[in-house]
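Below is one structure. I have some questions about it.
And then chain A:
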Amino acid sequence: MLVLALVLIPAAAGAAAFAIRSDAVRRALLVATAVLHAALTLAAWMRRPAPALGGWLFLDALGLLFLSITSALFLVAAVYAVGYLRREARGSRPDFQEGVFFSNAPEAIFTGCLLLFLATMSLVTASQHLGILWVAIEATTLASAPLIYFHRHHRSLEATWKYLMICSVGIALSLLGNFFLAVAGTGLAGEGAAAARVPLVIGDLLARAGSLQTQWLKAAFLFLLVGYGTKMGLAPLHTWLPDAHSEAPSVVSALLSGALLNCAALGILRALQVCAAAGQAAFCQDLLVGFGLISMGIAAVFLIGQPDYKRMLAYSSVEHMGILALGVGLGGAGGFGALLHAVNHSLTKGMLFLLSGNILAAYNSKSTTDVRGLVRVLPLSGVLWFAGFLAITGSPPFGPFLSEFTILKAAIDGGRAGVAAAYLVMLAVAFVGMAGAFLRMTQGGGAPGPARPVRREALLAIAPPAALGVLVLLLGLYVPPALRDAILAASRAIGLK
Partner candidate 1 sequence: MASWIDSALVLLILTNLMLLGSSRIRTCIRAVAAQGIVLGLLALVAHRGAPSLHTLLLAVGGMGLKGLLFPWLLFRARREANVRREPRPFVGYQASIVAGTVAMGVSLWLGARLPLPGGVISPLVVPAALFTILCGLFLMVSRKTALMQVVGYLVLENGIYVFGAAGVQEAPLLVELGVLLDVFVAVFVMGITIFHISRQFDHIETDRLADLKE
Partner candidate 2 sequence: MSVHAVSFLSLPAALLLAPLLAGIVNRTKAFFAGRTGQPLLQRYHDLAKLFRKGTVYSRTTTWVFRAGPVVGLAALLAAMALVPVAGGPASLAFSGDLVLFAYLLGLARFATVLAALDTGSSFEGMGASREVQFAALAEPALLLGLAAIARETGSLSLSGMLGTITGGAWASAGPVLALVAAALLVVFLAENARIPFDDPTTHLELTMVHEVMVLDHGGPDLALIETASALKLWILGSLVVGILVPVRTGRPWLDAGAFLAGMAALGVITGIVESSMARLRLSAVPQLLVGAGALSALALMLVLW
């Protein structure tokens, strides 16, 4: 019941948002749904809810972890969004980059799609049936596409089209992977195969993992990895990510980077669960390590000299998804580190993207060279921005340092010195690439001042990122036992050695 509510309440609210005329009521509905969703998630932590739909929807340890990340991030983003929507100008206005006139999409579409986005992401985390998981992930693509096209100019349209096309193709390939998995689960009998077929439910697949046919299983994992990996932003399938995450409004970028990429990763983790139970973990983990290193490498290269700070954050997401894949691929403590990193990265990247929204609103420029002296113009945002930079590049005392260090330790303990060395080098390159830009933005002087005069920062614009920043700092100093146990249970559920 609770599980169904987690999906249906945001869905109903989203449908209602399309119909509501009043902006204030709609924004209130957004925040109220976010609060309710967070409360339901909290209730799920205290008492694990019963399965729904005949076992197809169930929040196991892995799903609950990702649901919590999504819910927390959405709550913060919803509060920020209210302030953002209030600040957005009505009607047509010139684009700051090129001067062409553009207008926004109707706010109803924005709010409605945001809530549907939450509903579909909740469905992803709760699905135990791989078919429903597929449907939900494709639905997230479709719910988030209109969000990217909120500012209706040609750049965001181009980004939306690339996002739609590339992700839809990727997800279609993962549907093929689902079919391969179904084939792997058929018994060798001829006509009477229906009885011997394994349904695509995680529980059944894990129970009868021994009887899955190896070749089909490996092919299935490959297609699922490539398909959901496209959605997750693993290089070389990531080409839509910088465009989509940089052209979308900051709230949406925060959710895309912080919640959606995780949901796609969940799809891959479910596939990994099945393969590990069938004894094919080594094959899958090698693939994941490979993709992880490639993602980190490509992201590191593109981070150097990146002129657009939102694109820089997007490439940083690619890098961190690579770290996640690498951690899972290394296994053991690496799995724990990867899941902890999912939490840390989501919170940090969410904070950074929300702050980027503040910066954009004040300076009217997305260029790292135009934005200077943030600590003087927007003091609170500036401090948080710099703290976010330290956090995302893995400096102590912030959370990501712990998770990245755990993954490094797993690499060294596993005797994979080459992987560890490459990992460190790429993290260093990313640090150097981002450091220049961030330092210039925060401290540098001598650039033309912001377009708008300095004024006090709105509460709704600074409180959400500050809350996330505090959380990240706390997680760096102290991981609560409840969280630690949950992550441990989740990484054990994946079944990595």
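To be clear about the criterion, contacts are C-beta pairs under 8 Å (C-beta built on N, C-alpha and C of every residue); 3 or more make two chains touch, one makes a residue touch a chain; residues count from 1.
Basis for inclusion: all candidates are chains of the complex that A comes from, given by their letters.
All of these numbers come straight from a predicted model, not from anything done at the bench.
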From 1 or 2, the one in contact with chain A within this complex: 1
Candidate 1 contact footprint on chain A (complex, rising order): 129, 131-132, 134-135, 138-139, 141-142, 145-146, 149, 152-155, 157-162, 164-165, 168-169, 172, 175-176, 179, 182-183, 186-191, 193-194, 197, 199-200, 213, 216, 242-243, 246-247, 302, 306, 311
